[in-house]
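With one protein chain withheld, the remaining protein chains of the complex are depicted in position.
In order of appearance the chains are A and B, and numbering begins at 1 in each one.
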Amino acid sequence: MSKTDPGRFFEDYRLGEVIRHAVPRTVGQGERALYHALYPARGALHSSDTFAQSCGLPVAPLDDLIAFHTVFGKTVPDISLNAVANLGYAEGRFLAPVWPGDTLTSDSEVIGLKQNSSGKTGVVWVRTTGRNQQGRPVLSYVRWVMVRKRDPEAPAPEPVVPDLAESVTPDHLTVPEGLRFDGYDFDRAGEPHRLGDYAPGEIIDHVDAVTVEEAEHMMATRLWQNTARVHFDATHREDGRRLIYGGHVISLARALSFNGLANAQMIVGLNGGAHANPCFAGDTVRAWSEVLDCAETNVPGVGALRLRLVAAKDGPGDYALKDDKGKYLPHILLDLDLWVLMPV
Amino acid sequence: MSKTDPGRFFEDYRLGEVIRHAVPRTVGQGERALYHALYPARGALHSSDTFAQSCGLPVAPLDDLIAFHTVFGKTVPDISLNAVANLGYAEGRFLAPVWPGDTLTSDSEVIGLKQNSSGKTGVVWVRTTGRNQQGRPVLSYVRWVMVRKRDPEAPAPEPVVPDLAESVTPDHLTVPEGLRFDGYDFDRAGEPHRLGDYAPGEIIDHVDAVTVEEAEHMMATRLWQNTARVHFDATHREDGRRLIYGGHVISLARALSFNGLANAQMIVGLNGGAHANPCFAGDTVRAWSEVLDCAETNVPGVGALRLRLVAAKDGPGDYALKDDKGKYLPHILLDLDLWVLMPV
Partner (left out) sequence: MSKTDPGRFFEDYRLGEVIRHAVPRTVGQGERALYHALYPARGALHSSDTFAQSCGLPVAPLDDLIAFHTVFGKTVPDISLNAVANLGYAEGRFLAPVWPGDTLTSDSEVIGLKQNSSGKTGVVWVRTTGRNQQGRPVLSYVRWVMVRKRDPEAPAPEPVVPDLAESVTPDHLTVPEGLRFDGYDFDRAGEPHRLGDYAPGEIIDHVDAVTVEEAEHMMATRLWQNTARVHFDATHREDGRRLIYGGHVISLARALSFNGLANAQMIVGLNGGAHANPCFAGDTVRAWSEVLDCAETNVPGVGALRLRLVAAKDGPGDYALKDDKGKYLPHILLDLDLWVLMPV
């Protein structure tokens, strides 16, 4: 019997199956320091125990995307090792902060299957849940990927396409227990802008830019124990280039967005997202955000801002995302739809 | 209103103004591990809890330059985002160790302003103080930078040039509470040399050298939340090169100086310093030190050594720093004047 795992193919998934992913991971101050070295992250709540305490939390939680990457990374060997494309995200909810010392596990339920007309690939929808050492969910999201079939002749399953919400509604957002912004120090946070200073339709150019290096994206991707070979092996693609993990671009864009969104302290919802074009070392990543919605939460003083966060390889130009055929322009890397929490 | 911060221009500073910088930062074992991965730091006091305990400290403090970079990094968005040049340092005093878990904040008082004759720029002097979560100062230093004016027509302020000490006198150096060297283990520290083995005028070639990579200086600079675009964005300068944060060279030189100064355990004073020439990825950094002074402190057995620490891109040659017009030679990167503590 071969000992190495070639990953799953389309015909290996069964509707309703729950996949218990390897490897549980304890995350802590080391992961935080690396996160802050790999991305220009500066949110005060995740940088400072004292700032977090002034916001009602016991200590600074780990950056929300550390939770996302850790939970996501575990799914790769089971879900996307043979994926042709990462098609989308939906119904992402950050359900509890991850604290230094927490151990995260990741499980995915297969909630949709649909073979493509070519017969060579199919789309798999999974709902992935990350849990801490108490078994409490910290993150849940739906992802769908196009996966190769091992055997094109294998019979197609009954097609099931899940009915996914267009976005997480504000009443489904979870404000972390104890979070309050009534003693918020805007000087120390870095900007004076409150929720009421943002209006739907407003576009914020985050100005800063980062040129990406091979060592950085590989270190990040390994840290999340995401092992897809295409990120690490320069001999794998014909062009000798290593594809950058899409999540690396998400974290870069989120961190760059500090400049203009310094008070967008926590991500609580992931409504959707597309990795519009691949990113490679040497690319200079920029970011802008469009305000999509402003909402109240069930905690007075804590507001929610819905944002379209875009990463691009070139300057923002006129902030166009797609051409007239609806195809992403070649310099657009990421188009992400998020809910964040901010002082009202 | 634009949400992004373009940084301050010369006419935005007021004499006596205190700027409360963002973002408070909790530093710990993760930052230490990264520091030791990014620089060849080997000082026993900062590497080992047991060695630190044998020197009277509760645990190993974080490397002194972690404190410096963290406090400095916070000033960048308010002080040097529009700086043309980082002109100098003075009156730097390390006032208390930073322990793993401490949260640092940074504030700067404007203590000098002088418009340049061109009318396009001016010099701003600030005294920056870093404090821990108890509000206790851990570091204080003066820095002056040349900053662009937003509007060349803006009126010049009354020129005020602060009167700065040529160096910190030994009686103003703070020996950390409890520090003692009477049980000092020279084998484990790495060298046998005591304060008495050094003499003013002596030059020590630190022999080792490090070729710098883009990923390394960017990770370091991000870790200190220093966001000046010129360090990260290869499209920012016309020559496509990313300027390395001057503090990266300081840490490289300090770490390289272990070979010859292994017992120079703690930095307690920063008398002055110049970033003589820019450093870029691919440069191979070497270092040498000149002993400037030896002094006693108020703690028996704990001596202070004043050093000129030099970083250069090429070999030391005859250790010359400047040409006959007083201009730094092109291979000199850093000329730093420090006080360090060492067993007598």
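Following the convention adopted for this analysis, contacts are C-beta pairs under 8 Å (C-beta built on N, C-alpha and C of every residue); 3 or more make two chains touch, one makes a residue touch a chain.
Values in this document were obtained by computation on a predicted structure and should not be read as measured data.
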Full-complex contact with the absent chain, from B:Y39, B:F72, B:F94 or B:F181: B:Y39
Can you tell me which of A:W99, A:F186, A:F232 or A:F280 touches the chain that was removed from the display? A:F232
Even though one chain is not shown, subunit A touches it at residues 1, 3-6, 20, 22-26, 28-31, 33-34, 77, 101, 103, 105, 133, 213-216, 218-220, 222-223, 225, 227, 229, 232-236, 242
Hidden partner chain, residues of subunit B it touches: 28-34, 36-40, 42-44, 47-51, 60, 187-191, 193, 197-198, 204-211, 213-216, 259-262, 282, 284
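Keep in mind that, in the parts below, only the chains that are shown with their structure count from here on.
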Once you find the CA centre of subunit A and the CA centre of subunit B, what distance in Å lies between them? 36
